[in-house]
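Could you have a look at this structure, given as structure tokens, before my questions?
Missing here: one protein chain of the complex. Every other protein chain is in place.
For reference, chains read A and B in written order, and residue numbers begin at 1 within each chain.
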Amino acid sequence: MTKTISTSSWLKPSLDWLLIFIPIACALRFVPSLNYPTALFIVSCLAIIPLAGWMGKGTEHLAEHLGPAAGGLLSATFGNAAELIIAMFALSKGLQDVVKASITGSILGNLLLVLGLSLLSGGLKFKRQKFNKTASSMSATALTLGAAALLVPTIFHHVAANVAVAQGGWTAVKEQHLSLAIAVVLIITYLFTLVFSLYTHRDMLSAEEMTGGAADIGEELEHGGEHWSKGRAMTVLLIATAFIALIAEFLVGAVEEAGKTLGLTEIFVGVIVVAIIGNAAENSSAILMAMRNKMDLTLGIALGSSLQIALFVAPVLIFASYLFGAPMNLEFTLPEVFGVMVAILIVQQISSDGESNWIEGVQLLSVYAILGILFYFLPDTHSAIEKIVIHP
Amino acid sequence: MTKTISTSSWLKPSLDWLLIFIPIACALRFVPSLNYPTALFIVSCLAIIPLAGWMGKGTEHLAEHLGPAAGGLLSATFGNAAELIIAMFALSKGLQDVVKASITGSILGNLLLVLGLSLLSGGLKFKRQKFNKTASSMSATALTLGAAALLVPTIFHHVAANVAVAQGGWTAVKEQHLSLAIAVVLIITYLFTLVFSLYTHRDMLSAEEMTGGAADIGEELEHGGEHWSKGRAMTVLLIATAFIALIAEFLVGAVEEAGKTLGLTEIFVGVIVVAIIGNAAENSSAILMAMRNKMDLTLGIALGSSLQIALFVAPVLIFASYLFGAPMNLEFTLPEVFGVMVAILIVQQISSDGESNWIEGVQLLSVYAILGILFYFLPDTHSAIEKIVIHP
Partner (left out) sequence: MTKTISTSSWLKPSLDWLLIFIPIACALRFVPSLNYPTALFIVSCLAIIPLAGWMGKGTEHLAEHLGPAAGGLLSATFGNAAELIIAMFALSKGLQDVVKASITGSILGNLLLVLGLSLLSGGLKFKRQKFNKTASSMSATALTLGAAALLVPTIFHHVAANVAVAQGGWTAVKEQHLSLAIAVVLIITYLFTLVFSLYTHRDMLSAEEMTGGAADIGEELEHGGEHWSKGRAMTVLLIATAFIALIAEFLVGAVEEAGKTLGLTEIFVGVIVVAIIGNAAENSSAILMAMRNKMDLTLGIALGSSLQIALFVAPVLIFASYLFGAPMNLEFTLPEVFGVMVAILIVQQISSDGESNWIEGVQLLSVYAILGILFYFLPDTHSAIEKIVIHP
């Protein structure tokens, strides 16, 4: 779910200035004498941020032309398109650990960093901010469900790895079937969630909250007056998507080399770095909404986006991995699973009373810092766990 | 907690028709030429369903003659009698893993399947359904307590198994003493819970909610007018109990053979199959109440029944296992413990706002499906875990 800000916004200049990094990235990638993977990685990261913003803007404007239900569906589906595109490229290069880490990181980033900065910024301006509990509690439950689903393959592996294959023990094929079955359940649940929020209970939830608030945020941000034609919206969407695909290819190609140079593990890059990049646009919108005391939209962006990652992006990546001939499973490492559980627990505690204040923002950021420290110190655990469990 | 439905109910025909399977089960069991364990298992499963219903009906009518406190106690104690009888037979045959799996399965079945189907059915008819938070939150806390208690022996085993016995390491006797001590704490807590719900805070909780709503459901279901004499109630109760005992013996005798034939593991049969059978009657009552918008009764059945399994049935089975000379402990497998924790977490999230809608039903069923997939893929983990931990 990526949102941008109108020309009148104080944030826009900083983001659109970053478009300058697109030609720099191209130069680093295609001029043979400029072979600096680390620089390419950093420049690509910076270039993706404004592109994700423009993609979100195009989605919102197109959604306005499609009527509420279809528009909501479009926003919900394209909301995490930038993340999806990056992940697809990484999958095609066999970087499945980075992809899985970026799924976890995207959930953590939205729930802890985006929401934490928003509650803090909003809370410094307003002593007590209120929001609608129904939408946030529904999303929190969906997230718990998603977290439970992502835990299942890890538990299966842990238990079944110690049993002989003849007695029903772990095999890669079983793990794959298990992950596939869970992905199917998740995406069916997601479809029902869309029916609920866009159709049967649209009025109760003011649907936008569930889909990241596309329409409302659009209105909110565009009150300067800008209205895009259908053609302009589609053109912006297509161009932004094309550039994201290009830059994502650079980014993924350079990630391994850059990680080594910077002394960062694959899991840290996936969980922390890629996730911050991918959510930069959401971040600025969510903070802006919080500072305007539109907390329903802030929670809609942070929780709605996490929900989509868990119930929609993760299963779609599983299905897509079959197209690349290198099936990905849903097994996550213990620290990832722990991080997601803690994040959901804290968010639920904070959101269950329908009120927020600045210390709750500090608490979310504190948890994010603690998890960041953990991922910084960890060795590359995906491969580590593989070693532990399969050859004990 | 088993409830039946009056002659006027649209559900009854389907359940009472199943009584036809009693003579078929007897034939399969006693006619030597009809030695088909799988058929016997399936037929016994089907025959138990209406019997459990009649047992519940007898209990309710007898309870009406005993006054509120004693009646409530009777309902609460006999509520899970069918499950108890099946478990006793299984214990006497040494099938402790099936018994333990059916404890977990019964909790999961009530919290996820029964409640999920009820919220979905009710939610399709009513946009938003309300219920009393006090009762549901008290039950949810009791369930968390119960889940924590069931985790303790698993944690003890995990930690102590790696320590030499001389230094205080794991022994089967210690595990047994630990389980016994916890069973005592659980049943004392259960007695206090009964005092609370039937005596000191009867009015606040409208006690029925805590005991599965026997009396109210009785009234609700019998508004056709039927009133049973004490003698009739006792006769029905006795006959139903006797038949359940008979059929339970068939069922337990055939379970191992049937599981092998159907390619199902013991743990899947215990957690999923036996639990669905044992809760079929609750299921139909809870759904019926939800469709009449009596959500307090629906939650009373689903949560109250789970509470009784955790705080009453589980400890009673521990004590009973000593009578059979084959003491059972309270150690559960990691996937069982995980399933119960997730189920309680989700139910608490859903019940804490005192409102429900159809998507919450879908979310519960989705979690049930995910756990069902896990148990389907798992090897027989009770024995698997034994192997891992004791001979590392």
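The rule is simple: a contact is a pair of C-beta atoms (placed from the backbone, for glycine too) under 8 Å apart; a residue touches a chain by one contact, two chains touch by 3 or more.
For clarity, every value in this text was computed on a predicted model and none was experimentally measured.
S.K.: Where the complex has a chain not shown, which of A:Trp17, A:Tyr199 or A:Phe377 is the residue touching it?
M.R.: A:Phe377
S.K.: Please identify which residue in B:Leu117, B:Ala140 or B:Ala233 touches the non-displayed chain.
M.R.: In the complete complex, the chain left out is touched by residue B:Ala140.
S.K.: Name every residue on chain B in touch with the hidden partner chain.
M.R.: Those residues of chain B that touch the unshown chain are 133-134, 137-138, 140-142, 144-145, 148-149, 151-152, 155-156, 158-160, 162-163, 167-169, 174, 177-178, 181-182, 185-186, 188-189, 192-193, 196, 200-201, 204, 348, 352.
S.K.: Please give every residue of chain A in contact with the chain that is not shown.
M.R.: 127-128, 265, 333-335, 338, 342, 345-346, 349-350, 352-353, 355, 357-360, 362-363, 366-367, 369-371, 373-374, 377-381, 384-385, 387-388
The definition used in the following text is that only the chains that are shown with their structure count from here on.
S.K.: Report the inter-chain centroid distance for chain A and chain B in whole angstrom, where each centroid is the mean of the CA atoms.
M.R.: 39
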